[in-house]
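Of the protein chains in this complex, one is absent; all others appear in place.
The block that comes next holds chain A.
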Amino acid sequence: MNRLVTVAEMTLRELLRRRGVLLLLLLMPLTFYLIRRDAYLGQSVRSLLLGVGWAVSTAALFATTAARELEPRLRLAGYRPHHLYLGRMLGLWTVGLVISVPFFLLPMIDGADLRYGGLAAAMLCSVAVAAPFGMLIGALLPRELEGTLLLLTVVTVQMLIDPAGSGARLTPFWSSREIATWTVDNTDHGYLSRGLLHGLVVTALLAVGVAAVASVRLRRRRHLRHLPVG
């Protein structure tokens, strides 16, 4: 447990020291919100949620790429793969929650008439999905630039795709969009439950994906035999 918490803490410390990156990441959801501010409120809130998802995914991508060279030696120092990826995920979820607070308050200050419980649930879904999503991309693509471009592609698709179409459900942040509809448009509870279920399933699938990649990359190689000190 101590190892898990230590990795989470160090992830947090690293991210909080990347002040420039953090500031730019915070700017994105804000811009997304403001750019749609004069139009329909629903679009504005959906863009805000997508912005939060993008920000946390990017932070996760950077954290994972930065740890690529450190992790093998931490493995040698006594960490198991799950300490490393779960600890990092825990740290990223914490950062995500901290980032979400001002964006949760933003529509409130702006005087938007919303179901705020729904907004909180959508934010949670967005953060929950974004951390393992960014980590998975970071684990699969070794360079930040490639990962960022892929993230950008996914977010653009998410933004442009018809949410009612069946393909939209395959996009990672569909859950927060669905819950946002319930939040803004006062639709039936089906939107909320579908969104929550989607968020849960996608988070679980992405976390399993991260675990699989980390377990392969940090596996104990078969050619190496460890004996106790005789």
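Just so it is clear, a residue touches a chain if its C-beta (ideal position, glycine included) is under 8 Å from a C-beta of that chain, and two chains touch if they have at least 3 such contacts; residues count from 1.
By our rule, contacts and distances are computed from a predicted model.
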In UniProt, out of "ATP-binding cassette domain-containing protein", "siroheme decarboxylase", "Protein-L-isoaspartate O-methyltransferase" or "Cytochrome-c oxidase, cbb3-type subunit II", the chain dropped from the view is recorded as "ATP-binding cassette domain-containing protein"
From A:L23, A:A77, A:L145 or A:A164, the answer for touching the chain not displayed is A:A77
From A:A67, A:L106, A:L151 or A:L192, the answer for touching the chain not displayed is A:A67
Note that chain A touches the absent chain at residues 2-3, 6-7, 10, 13-15, 17-18, 66-67, 69-70, 72-74, 76-79, 220-230
